[in-house]
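In this view, the complex is presented without one of its protein chains, the others remaining in place.
The first chain written gets the first letter, and so on, giving A, B and C; residue counts start at 1 in each chain.
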Amino acid sequence: MSDPCLQAENLHLWRGERHVLRGVSFALSRGVCLHVAGANGAGKTSLLRTACGLLPAESGRLSWDGRDVQEDLAGFQGALIYIGHEPPLKADLSALENLRYWIGMRRRVSPAALASALQRVSAAAWSERPARTLSAGQKRRVALAALSLALVPLWLLDEPTTNLDGEGQQLVGALIEEQLARGGMVLAATHQELPLAPARVRRLELRLA
Amino acid sequence: MPELQHAALGAPDAAVAGSAAPRAAVTLLAAARLVLQRDLTLAFRRRAQLVQPLAFFVIVTMLFPLAISPELARLREVAAGVLWVAALLASLLALEFLFRDDAHDGTLEQYVLSGQPLTALMFAKTAAHWLLTGLPLAVMAPLAALSLGAPPAALPGIVVSLVIGTIALSLIGSIGAALTLGIRRSGVLLALLTLPLSLPVLIFGARASELAILGDPIVAPLELLGALAVLGITLAPLASAAAVRISLE
Amino acid sequence: MNWTWFHRLGSPPHAYRLAQRLTPWFAWPAAILCLLALYGGLVLAPPDYQQGEGFRMIYVHAPTAWMSLMVYTTMALAAAVALIWRIKVAHAAAAACAPIGASFTFAALVTGSLYGEPMWGTWWEWDPRLTSELILLFLYLGYMGLRAAIEDPQRADRTSAVLAVVGVVNVPIIHYSVSWWNSLHQAPTVMRFGKPHMSPAMLWPLLVMLIGFTLLFAALLLVRLRAEILARERNAAWIREELGA
Partner (left out) sequence: MREFLDMGGYAAFVWPAYAVTLAVVVANIVWARRLLRQAQAAARRRMAAAGAQP
């Protein structure tokens, strides 16, 4: 295995009076998925948002390829994709348009690539409908299509399997496998098990404060 | 560092996304244009929201003849001030929508994480806001000005002053809107933050319109107004980008 | 260049203890200078040949107006330092400034209005300085309103710091635009009297009062700074030590 690419050392985070992250450390190497587990409120979302540089940790160090992420925050953030609880879709735009604007900010995507990514998540039939009319699971699928289009080395996924049916959950597993196979990294926070072969998954357990 | 090879998904997208330079594919300008395009597309799907500030502007200017007097001679004296106060309030009204939906559905977060300079994206958003509120206000202004007794010869001056002035107003407003993100019922606070900062625009803009109505040259206040707009273009996106980042913490 | 002093200032326990130690060194000179200036201004200074005894209001109006601007500048400086170097103590200092500045801006407005009545013949005159002062009060109120509206204390610190920096860039622009505006609309009420010609006997109490008020601000800031630092520090050993809890 190569050296750790994303490394967190002793991250501390406070939210008001709450000490949310109490010295969290982890190291993520290429081809590895880190499963962040823990009860509701244990700080899974906070850890993910800290790991992508949205939340500045009060103390501790977050490094990417051995360099502090603050040195080139935009460069680091360009190398990752973060999908939170709610897929970031505009209600008035169709699934296709949403994808085009979302991923188009990061790299050029051809209409054919968009179509094939939507096809892959079985969204072809409703990809022209406004996102407002989509179910939670369908929105989640659009986010999965974004994942496969972004072509970035680091995925940060917050509860990637919620609202998805059995087939959708298998799809999450398959996408993560592919990402790992091409040397990417995945940081996934969920209190469920990941639909993935356990060999490539490391676990990070967050405990309630 | 070994270059990370990604298998391409679609055939035409055989781009390789190494961790070193994954965003070389989209230029800053292209990203800003996408932001602009997205906001314009969305606005035209919600036309009602688009018309509201304009209707507000017309109604406010209509209040003054009713409150003061229908005599055009008397109205002409206050016309410049009325137009500008109405424009200021109308653009303030539209500010609440500037970032609110984007913050709510997570779009703003994705802008921050896009790897593109947020300042440029904020500038694009503000440009969209100006195209959707400031410019229509300036275009509507001749009607309102005529109804307040302004001579037709004054209309070009009024429109030009409003075009430049609303650019500055949108930029200042974007700072206020970004600062009040994540605050429930932020309307009054937004006004309290934005209006004092907008006073120079009001002063120079109203003066330019007044001179136009009097038939005098308006270059001096227009230059000052232009200076404010330029200052706003250089500094406001920086401030709103900082505020947006903080609001997501 | 040695920056250790800067980082030491940024460390909460050090700043807290330093503030505690320095407070009397500002408070007592402030009290003595203010009393001295009061005596000089109310008793020793001769009446102005135009404004008579009324000019003595300058000894409270000018210092409060000075405070309003100086405190805002200090606040913005602290905010900028806090934003750039992520220093919590500087955020605490900025937060401590706002209520002090707002109260002195209010005093400057009231004394300005009281000064204006005999001088202009009206309680409120759209004089550029008074108008700028009024806008400054709104800037302070906006800053405090924003701070109060954000529940998360760190976010409140950082958001209001951006506003303070934006505000301080705007203060000179606002002042310039208001003066420009005022020069166009030549006020119908001309000042009944010219500005007082300051003889040395009139001038020194004013200068002493300005210094006294500045020291008073420093003392107030240091006391408030300690309160703000305590509110921002969580369960640190030095607080136990300091408070003997």
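The rule we apply is simple: a contact is a pair of C-beta atoms (placed from the backbone, for glycine too) under 8 Å apart; a residue touches a chain by one contact, two chains touch by 3 or more.
Quick caveat, the model's predicted, so the values are computed rather than measured.
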*asked:* Under the definition given at the start, what are the shown partners of the omitted chain?
replied: C
*Hey, which of C:L9, C:L77 or C:L114 is the one touching the hidden chain?*
C:L114
*Given the full complex, what residues of chain C touch the hidden partner chain?*
34, 42-43, 47, 52-54, 56-57, 60-61, 63-64, 99-100, 103-104, 106-107, 110-111, 114-115, 117-118, 216, 220, 223-224, 226-228, 230-231, 233-235, 239-240, 243, 245
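In this text, only the chains that are shown with their structure count from here on.
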*Work out per-chain C-alpha centres and flag the one nearest the whole-protein C-alpha centre.*
B
*Which two chains have the most contacts between them?*
A-B
*Indicate the whole-number Å distance between the mean C-alpha point of chain A and the mean C-alpha point of chain C.*
48
*asked:* By the touch rule stated above, which residues of chain A touch at least two different other chains?
replied: 56
*So which bits of chain B are touching at least two other chains?*
249
*Touching residues (chain side chain C, partner chain A) in the complex*: 86, 151-154, 234
*asked:* Show me the residue ranges of chain A that touch chain C in the complex, using the header's touch definition.
replied: 14-17, 19, 56
*Within their complex, state which residues of chain B touch chain C.*
175, 179-180, 182-183, 186, 189, 192-193, 195-197, 199-200, 203-204, 207, 224, 228, 231, 235, 239, 242-243, 246-247, 249
